[in-house]
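Below you'll find the structure I mean.
The block that comes next holds chain A.
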Amino acid sequence: MTTHYLVLSALLFAIGAVGVLVRRNAIVIFMCVELMLNACNLAFVTFARQHGNLDGQLIAFFVMVVAAAEVVVGLAIIVTIFRTRRSASVDDANLLKY
Partner candidate 1 sequence: MPWLPILIAAPVLGAVGVAALPKGSDKAAKQLALAVSLVVLALTLAMAFQFPLESGKRFAFEQTYSWIPSFGVHFGVGVDGIALVMIALSAVLVPIVILASWHDADGTGAENPPKRSVKTYFSLLLVLEAMMIGVFAATDVFLFYVFFEAMLIPMYFMIGSYGGAQRSYAAVKFLLYSLFGGLLMLVAVIALYVTAGKNTFMFPELIGAVTDPGVQKWLFLGFFIAFAIKAPLWPFHTWLPDAAAQAPAGAAVLLVGVLDKVGTYGMLRLCLELFPQAAKDFTPLVIILSVIGIVYGAIVAIGQTDMKRLIAYTSISHFGFIAMGVFAMTSNAQAGATLYMVNHGFSTGALFLIAGFLIYRRGSARIDDYGGVQKIAPVLAGAFLVSGLSGLALPGLSSFVSEFMVLIGTYQRDEVLFVTSAIIGTSGVILAAIYILWMYKRVANGPTAESVSGMKDLNVREKLVIAPLLVLIIGLGFYPKPVLDVINPAVQHTLTSVGVQDQPPVAGVGQADEKGAGN
Partner candidate 2 sequence: MNGIQPPTIEYGQLSPLLLVFGAAIVGVLIEALAPRYLRKSLQMPVTLLGLVGAFALVLTVVMQGVPTKAAAEGAIAVDGPALFIWGVILVLAVISVLLINDDNEFVASAAAVPGTPEEEDAIAAGGAHTEIYPLALFAIGGMMLFASANDLLIMFVALEVMSLPLYLLCGLARRRRLLSQEASVKYFLLGAFSSAFFLYGMALVYGFAGTVSLAGISDALGAVGGQNTLLLIGAGMLGVGLLFKIGAAPFQAWKPDVYQGAPTPITALMASGTLVAAFGAVLRVFWVALGNLDWDWRPVMWGVAILTMVAGAVLAITQTDIKRMLAYSSIAHAGFLLTGVIATGAEAQNALSLKGILFYLVAYGITTVGAFAVVTMVRDAGGEAGHLSRWAGLGKRSPALAGVFAFFLLAFAGIPLTSGFFGKYAVFAAAVAGGAVPLVIVGVVSSAVAAFFYVRVIVLMFFSEPAPDGPTIAVPSVGTAGVVAIAAAATVVLGIYPEPVLRLAEDAASTLFIR
């Protein structure tokens, strides 16, 4: 029964991961990461339900907070580089290589 949720979370995680790979815009990539985090949340909650203990749900809250913090930092960084380069495409930023 709960396995559906797990499958869903797995799918979400996969979608997020693929998104990170295929999208160029830093913002979008970042949102894909967020999606992955939420997939994890779903999994946590599901497992909490399975095991019948609250740890999972509690963890989910923590994750949200962390994610929020990540957003702050992430946006700050992305905005700076956008202002410098007038583009949010991660592919433009490849001076550092080899």
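FYI, a contact is a pair of C-beta atoms (placed from the backbone, for glycine too) under 8 Å apart; a residue touches a chain by one contact, two chains touch by 3 or more; residues count from 1.
Selection rule, in plain terms: all candidates are chains of the complex that A comes from, given by their letters.
Note that the coordinates shown come from a computational prediction; the quantities given were computed from them, not determined experimentally.
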**Prompt:** Touching chain A in this complex is which of the candidates 1 or 2?
**Reply:** 2
**Message:** Help me check something: in the complex, which residues belonging to chain A touch candidate 2?
**Reply:** 6, 9, 13, 16-17, 20, 26, 29-30, 33, 36-37, 39-40, 43-44, 46-47, 50-51, 53, 55-56, 59, 62-63, 66, 69-70, 73-74, 76-78, 80-81, 83-85, 90, 93-97
